[in-house]
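What you see is the complex with one protein chain gone and the rest in place.
Letters A and B mark the chains as written, and numbering starts fresh at 1 in each.
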Amino acid sequence: MGFLDISNVTKSYGNIEVLHHVDIAVDEGEFLVLVGPSGCGKSTLLNMIAGLEDITSGGISIKGRVMNGVHPSKRNIAMVFQSYALYPNMTVGQNMTFGLEMHGVAKPERDKALADVAKLLQIEQLLDRKPGQLSGGQRQRVAMGRALVREPDVFLFDEPLSNLDAKLRVDMRTEIKKLHEKLKTTIVYVTHDQIEAMTLSTRIAVMNDGYVQQLGTPKEIYDTPSNLFVATFMGSPAMNILPAKVSMIEGVPHAEITNGAGQTASLRFSQANMADWAGKEVLLGIRPEALTDPEGADRKSRNIVTLQNAVDVIEPAGADTFVTTTLGDVAVIARMRADSDVASGQMFDFAVNMEKAVVFNPKTEKRIAP
Amino acid sequence: MANYASGADFRTKLQGWIPKLVLSPSIAMMLVFVYGFIIYTVYLSFTNSKMLPKYDLIGIDNYVRLWGLSTWWTAVTNLAIFASLYIIICTVIGLTLAILLDQKIRGEGMLRPIYLYPMALSFIVTGTAWKWFLDPGIGLENTMHLWGWESFEFNWIKDRNMAIYTIVIAAVWQTSGFVMAMFLAGLRGIDNEILKAAQIDGASNWQLYRRIVIPMLRPAFLSAFVILAHLAVKSYDLVIALTGGGPGRATELPATFMYSYTFTRNQMGTGAASAVIMLMTIAAIMMPYLYAELKEKP
Partner (left out) sequence: MAAATQDTAVSSGKITRVFIYLVLLLSALFYLLPFFVMVVNSLKPLDEITGGNMMALPQTWTIEPWLKAWSTAQIGVEATGLKPYFLNSILMVVPAVVISTGLGALNGYVLTKWRFRGDTILFGLLLFSCFIPFQIVLIPMATILGKIGLAGSIPGLVLVHVVYGVGFTTLYYRNYYASFPNELVRAAMIDGAGFFRIFWRIMLPVSGPITVVSVIWQFTNVWNDFLFGASFGGQTQPMTVALNNLVQSSTGVKEYNVHFAGAILAALPTLLVYIVAGRYFVRGLMAGSVKG
């Protein structure tokens, strides 16, 4: 049993079930990110942990105490909201200590807690200001401060960075990560941004359509996505998915794909179990970084296949150059070194790292290999 | 495994009830004093109540009688004339003033409150002022005569056929500024980039307003219509103060008809029937509007 236990939780509005049998056990000190597109149920799940929405069936417990029907303020949790939800009529200091005041904590203790947290977040000079006088980043800090002062068992974050501009978002992301590493608190964090999910979490729950599609460490999610949805949702640019046919050449399974010129190319699989699929159609998933120029290919890989194909578009992005080409009748994106010698319209040698390839069943969309 | 079947704790349950408890006095008042009373009046309209309520049903006699009364027909005709002129003139004046005020006018801050202040007055005050202003003996007509325009004649308020129009004038004076404010708010809400785009497309000022701006004011038109229409049906004070329903019964409206039939002529059943018809008129105007309004914001 975890520190925070979500077991078989379902949520329905009327007859419509929006969250289906969610099971997640979070250990103490874990940073769990719930990620998925809007409407996937991630915020509903977070609100159920907070007690802001009823649990239709199943149960949630924190530290072994069942939380179903317990008032939000009695769960010893704290929440950071997307809009920060700072009380506009109170000063920063009052905002941060309001929860303690409501819980009947005496003034001297409140001031002590406030001073500690303000120091930690470096917002001591803001304590007498009103939220309206703060910048976005400062409000974000105050919102976190308000959560920290409570010293809760679990921190809940509801898309806390999505109202910040791009640069500030990256800074705050790092700061949240540092804070977590320092304080070792248990965090459940909701976002739609897969980069946030990858960088912050110790574990990720990828959600879609009210189901947890996959629960695992960032590496597991990235390298071995359990289905097509997870594969394409996590990672940017998204994983290339191309139709392929499995054929046996000299007893070794190969993926047969058509290149841009309509000819068939064979790529050797590293995964032995692909022999079971001989003669069948599969979907081949190749991340952009596994499709690159030969000089930039992963030297540790034992299975690099080079194939010549026409370059459609190149998009230099500074650190990398993204190259679009057509394989298996779909546009695929390759990630190359910034100074690769590539030009649009030309033929080019693409290096495919087949060790990193992921294969899916086209019918069930589940992962077959690795 | 833990048993999750436990219900909500006491505090959470209480929190669920408090909002409804807080709302309940208003809801109770509304159900009794508005909807209960409506049902009661509807019931009375089917009874033979005279000075005091009676509870024996007599069918639709009151409605038959009502529609046979020439006074009622006068009231209904007057309402039709008054309401249509009032709505149209207020809208035209309001829209015109709003468009003109929206031309970067110096002194807009001065003019706007001048157009609007009559709305703060009671209809009784408006009626008192206009009654006298329109009185041929001492008002406008007299002034024109004193200024040397001997043939000037303006005695509508004493004229059975024209008196209803004096009510329109006073009512327009009172409300058109408010309609102006509504349209002005609508105009200020239009994205300037759309206007710039239309100008780049080569629209003249006239075309700009006719083809782009006025169609975009649709919500303001709708609001203005609903407000004015319901004010027109409810108009009572102004008639009392300005003409007292006269000369004769020439400016009787359903609102004054209901009052005099119920309380001075002791024909409560007929009065109730007229009130029901007024309510139905308002409901026909308001229902679609309210429905759309509440549906938009679920």
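A few points about this structure:
Methods note: a contact is a pair of C-beta atoms (placed from the backbone, for glycine too) under 8 Å apart; a residue touches a chain by one contact, two chains touch by 3 or more.
What you are looking at is a predicted structure, and each value in this text was computed from that prediction instead of being measured.
Considering the full assembly, B:Ala181 is the residue among B:Leu66, B:Ala83, B:Ala181 or B:Leu217 that touches the omitted chain. From the set B:Val76, B:Leu97 or B:Ile157, the residue in touch with the chain omitted from the display is B:Leu97, counting the whole complex.
The hidden chain makes contact, of the residues B:Ser70, B:Asn161 or B:Asn192, with B:Asn192. Within the entire complex, the positions of subunit A that touch the omitted partner chain are 50-52, 71-73, 77-79, 81-83, 85-89, 98-99, 102-103, 146, 150. Hidden from this view is one chain, which touches subunit B at 11, 15, 18-20, 22-23, 25-27, 29-30, 33-38, 40-41, 44, 53, 93, 96-97, 100-105, 111, 113-126, 128-133, 138-139, 142-143, 146-147, 173, 177-178, 181-182, 185, 187-188, 192, 195-196, 199, 205, 208, 219, 223-224, 226-227, 230, 233-234, 236-237, 240-241, 244, 254-255, 258-259, 262-263, 268, 271-272, 274-276, 278-279, 281-283, 286-287, 289-291, 293-294, 297-298.
The working rule: only the chains that are shown with their structure count from here on.
Centre-to-centre, using mean CA coordinates, subunit A is 57 Å away from subunit B.
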